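The complex appears here minus one protein chain, its other protein chains still in place.
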Amino acid sequence: MDEFLTNLPVFREAIWQTFYIVSISVVAGGLLGLGLGLVLYATRPGSLMSNRAVFITVNILVNIVRPIPFVIFLTAIQPLMLVTIGTTIGTNAVTFALTLAAAFAVSRIIEQNLLAVEPGVIEAARAAGARPISILLTVIVPEALGPVILGYTFIFVGVVDMSAQAGLFGGGGLGDFAVTYGSQRYNWPVVYITVAVIIVIVQAGQFLGNALARKALRR
Amino acid sequence: MDEFLTNLPVFREAIWQTFYIVSISVVAGGLLGLGLGLVLYATRPGSLMSNRAVFITVNILVNIVRPIPFVIFLTAIQPLMLVTIGTTIGTNAVTFALTLAAAFAVSRIIEQNLLAVEPGVIEAARAAGARPISILLTVIVPEALGPVILGYTFIFVGVVDMSAQAGLFGGGGLGDFAVTYGSQRYNWPVVYITVAVIIVIVQAGQFLGNALARKALRR
Amino acid sequence: TRDGADDAQTVRIGVADAASPYWKTYADLAKERLDVNVTLVNFNDYSQPNPALKEKQLELNQFQHIQYLANYNVTAGDDLQPIGATAVYPLPLYSLKFTAVTDLPANAKVAIPNDAINQARGLLVLQAAGLVTLKNGGTAFSSTTDVETKKVDVVTLDASQTAGALQSGSVAAAIVNINYATNAKLPKTAVVFQDDPASASAAPYVNIFTARAEDKDNETYLKLAELYHDPAVEKGVQEANSGVAVLRTVPAAELQALLTTVQDQAVAAQK
Amino acid sequence: MTTTPPHVRLTNVTKTFSRGRNGTQVVALDDVSFEVAKGEVFGVIGQSGAGKSTLIRLINGLESPTSGQVHVGDQEITALSERDRRGVRQDIGMIFQQFNLFRSRTVAGNVAYPLKVAGVDRAERDRRVARMLDFVGLLDRAHDHPEQLSGGQKQRVGIARALATEPSLLLADEATSALDPRTTTEVLALLGRVNRELGVTVVLITHELDVIRTVADRVAVMDRGRIAESGTVYDVFAHPRSEAAADIVRGALRDRPSAETLARLRRSHSGRIVTVAIRDRTGFQTALARTFLAHNVAADIIFGGISELQERAVGSLTFELTGPADGIDEALAALRADGVELTEED
Partner (left out) sequence: MTTTPPHVRLTNVTKTFSRGRNGTQVVALDDVSFEVAKGEVFGVIGQSGAGKSTLIRLINGLESPTSGQVHVGDQEITALSERDRRGVRQDIGMIFQQFNLFRSRTVAGNVAYPLKVAGVDRAERDRRVARMLDFVGLLDRAHDHPEQLSGGQKQRVGIARALATEPSLLLADEATSALDPRTTTEVLALLGRVNRELGVTVVLITHELDVIRTVADRVAVMDRGRIAESGTVYDVFAHPRSEAAADIVRGALRDRPSAETLARLRRSHSGRIVTVAIRDRTGFQTALARTFLAHNVAADIIFGGISELQERAVGSLTFELTGPADGIDEALAALRADGVELTEED
């Protein structure tokens, strides 16, 4: 406990880092993933803009990225990181990598949820002469909004979890704090407190997600 | 490359371990998660068996487990592991932990996808006098089957990814092999080959998932 | 311990570098000379092998030095014992851009490992190199929060990642554990500073075979610890560490006495 | 007097829905009470949004009323838990306005579902499914999925599903709205048969008079959440007492020309136009014909409809009268004096 108090500034810093990493990854990765997910959905055989070549390419790309162990993924994209953000370590590097990882995960969630949209409403939009991209964004996504919101919430929780690996690359954050100052030192109070904070953040996010989803579903 | 060949038996062992860990986690975790997901779905306010107390409890439980860093989660459930499987390290221990982790993730995916089922068909089942549990299993899940299959595929890929963390606890597997024999030793051929195998496994899984989902969706 | 199908005894040893070829040499020798089947259990996470040993899921482990074990025993309330020494590894500070510590510009980024033990030792190295000063002169338990004055920016990374950060140019210098440095093929000329493995202050950093207290006199285990110093194995160890490992044979009793001393220091440091 | 209890009874049932952000209330049902006897076919008609579907959904407890009681047999549905309602529902078939077919099941699977729920064994289930599908003319589509069917075919699957268990009470919400007249006739014949042969009680929502006429014993007219009028089909149609009922009946019987039709009739007919309400009285039309002939008036029927309601004729005929103006006046006066209900259209 004493040790926890002496580490208080680090803890505060860790909370801030977690917020930084998670919020940017979820927002940026969420948008990127939405795009990818729409491509996956719209280009699949029989869909709105079905295009075998694009579908197969993106499908395989997503499958290549998602299962790669995070350490290797981060190492693999280091050249890309150097070009874009100029560093391969630290909070920004981890955020960059997590953003990509989140995007690929989000794309699958989006794809799944959009597939549940009833074909009839898509026909109604087509019959009105709308463009496919507009049908996607103004009809299909809104129709699937409830599940999509829950999907984002799911990814949010996953990103909080993955952000624990930020420590590997000097990204800091609560997960790293819990491990470095807690479990690695067998300092359980630190673990409890930190994990409690993580859980509070997640509960708040999930609560918000549930509430928004309920609003979108109207049931 | 030479080094890769000398490590061939370890590589084979790693492939086998990955299969073992992933298949058990996906199947056992999938079933467990289905159960949890059904509880989440069915007990939410306004749903088939709405029960505030159960919903809130399970909801919070799932939120507590999912974001905890894997190292800490695995440490936390060690007492449970000792009682059930008698060990806290190795392939079985990792499989056990991954099964739980997968179950909690699956529960959210199931919840999401079931929410997209049209209320009208649920009414038709209620009007026939069916029991809620039978409505859940024989109507709602089948109605959401396409997205649910894609959800399981999503989790499968996630488990393959998470299984890379098996190395933390002496669980082995391809992810561990790629890191320990590959990236940590800057032995890139090992990384490439191993990651390629991982990707092949994932592509095969995704291909199967897509095919089954298409069959279930009939479009 | 339990009997294998061929009547040979099986001993599970927890390690963190099972990929190093010398472990294969070692296991073959154990089978040949001692009729012991060695099963290596590899851990990517240092926090796991000691609890696993305590829980009797391992018979021995070999991944840590006395300092780490003392820390574990004190914080986890355990009583694991060293039964043989292996080697001391210096902890060098590398730089690819600069040839001397003094060349490092102000606020240059320097990476150190983030696990508790390596972090403290890395900070002590940086202090010795005149790059930081630590609260109360620093201990084997210092962390980045104890940095009082600094000439450089200290960033902590996973021990396996400091070499990579150095190579990508993300940091100006990095503390790199010798095994990772070898794997990353960092040239010896890039070492700009390192602690002296032979000094008395380095004594707690001697790596050890560890067993449960009740097994500390087990004949087989002691023989297994000794086997590490077979020339074939030692040669492999040196190959795996670019020849910088300082192999040590210290009697078990002496190691155990040293452990007690360090544990006392650890208890004191916790207050 | 001892009577068998009604099969369905609603007592002072009110149902409101709240909607929108400001929580305005929609009163879907307003103090509704009625009874349906065992073995009766009870029709419900009324304008769109009058509350018909809401009413029928209260009967099997899919929805609960805001206030009031619903009884089915001797069970008070409104007092039962969702769990206890299940038993009651197994004996009630329901045809939904929007079909509500299971998309994950084939046509046969949809029809088999309530049988499965009722625990009917496999062989018997297959037999009954085949029989029902044969009846609705979809036996060759048994293995198709709902999205492969036309609108009317979907509706027929819904009908087959509702009847498969041979329930003692059938709730039919616009069960023939998507069907062509011939298929409608066939379905109604089936409803009539199960009603007669198995004594099934039917509550039937529809806006097609023919449906009511063919099978209903009694009918209730709903108007903005209230029951404006109810009684035997003949009474309500022949002598509507409420404004709402008259309005609906006029639309339903289609025996009186609308203003538009009248305008068109005018264009092609130059004579005076008179609409006569038909009375179920022997010799009525002969008397009419005689009167017109006696006054030298030529009477041509240019519009009208005479339906048979519960074995009695009801409707009206619109005549074009040509001949001497005073002859027409005299003939009309004579008919009016004779109690004939007639209106001269202008």
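Letters A, B, C and D name the chains as they come in the text, with residue numbers starting at 1 for each one.
Basically, a contact is a pair of C-beta atoms (placed from the backbone, for glycine too) under 8 Å apart; a residue touches a chain by one contact, two chains touch by 3 or more.
These figures come from a predicted structure and were not determined experimentally.
Checking the contacts here: which visible chains does the omitted one touch?
Touched by the chain not displayed, across the whole complex: A, D.
Which residue, A:V54, A:L145 or A:V197, contacts the hidden chain when the whole complex is considered?
Here the residue in touch with the unshown chain is A:L145.
Of D:P6, D:G152, D:G231 or D:G327, which sits in contact with the chain we cannot see?
Considering the complete complex, D:G152 is the one touching the chain left out.
Based on the whole complex, identify which of A:L8, A:L31, A:I56 or A:A124 touches the chain you can't see.
Looking across A:L8, A:L31, A:I56 or A:A124, the contact with the absent chain belongs to A:A124.
Which chain A residues would touch the chain omitted from the figure, given the whole complex?
Residues of chain A in contact with the hidden chain: 120-121, 123-132, 134, 138-139, 142-143, 145, 216, 218.
List the residues of chain D that touch the chain left out of this view.
Touching the chain left out of view, chain D contributes residues 17, 19-20, 26, 45-50, 52-54, 97-98, 143-144, 148-153, 155-156, 173-174, 177-185, 189, 192, 207, 209-210, 214, 247-248, 251-252, 254, 257-258, 260-261, 264-265, 267-268, 278, 282-286, 289-290, 292-293, 298-308, 311-313, 317, 322.
The criterion applied here is as follows: only the chains that are shown with their structure count from here on.
Can you give the whole-Å distance between the Cα centres of chain A and chain B?
Each chain reduced to its C-alpha mean, chain A and chain B end up 17 Å apart.
For chain B versus chain C, what separation do you get between their C-alpha means, in angstrom?
Computed value for the inter-centroid distance: 35 Å.
For chain D, give me the residues that contact two or more of the other chains.
147
Chain C: which residues touch two or more other chains?
Answer for chain C, listing residues that touch two or more other chains: 47, 160.
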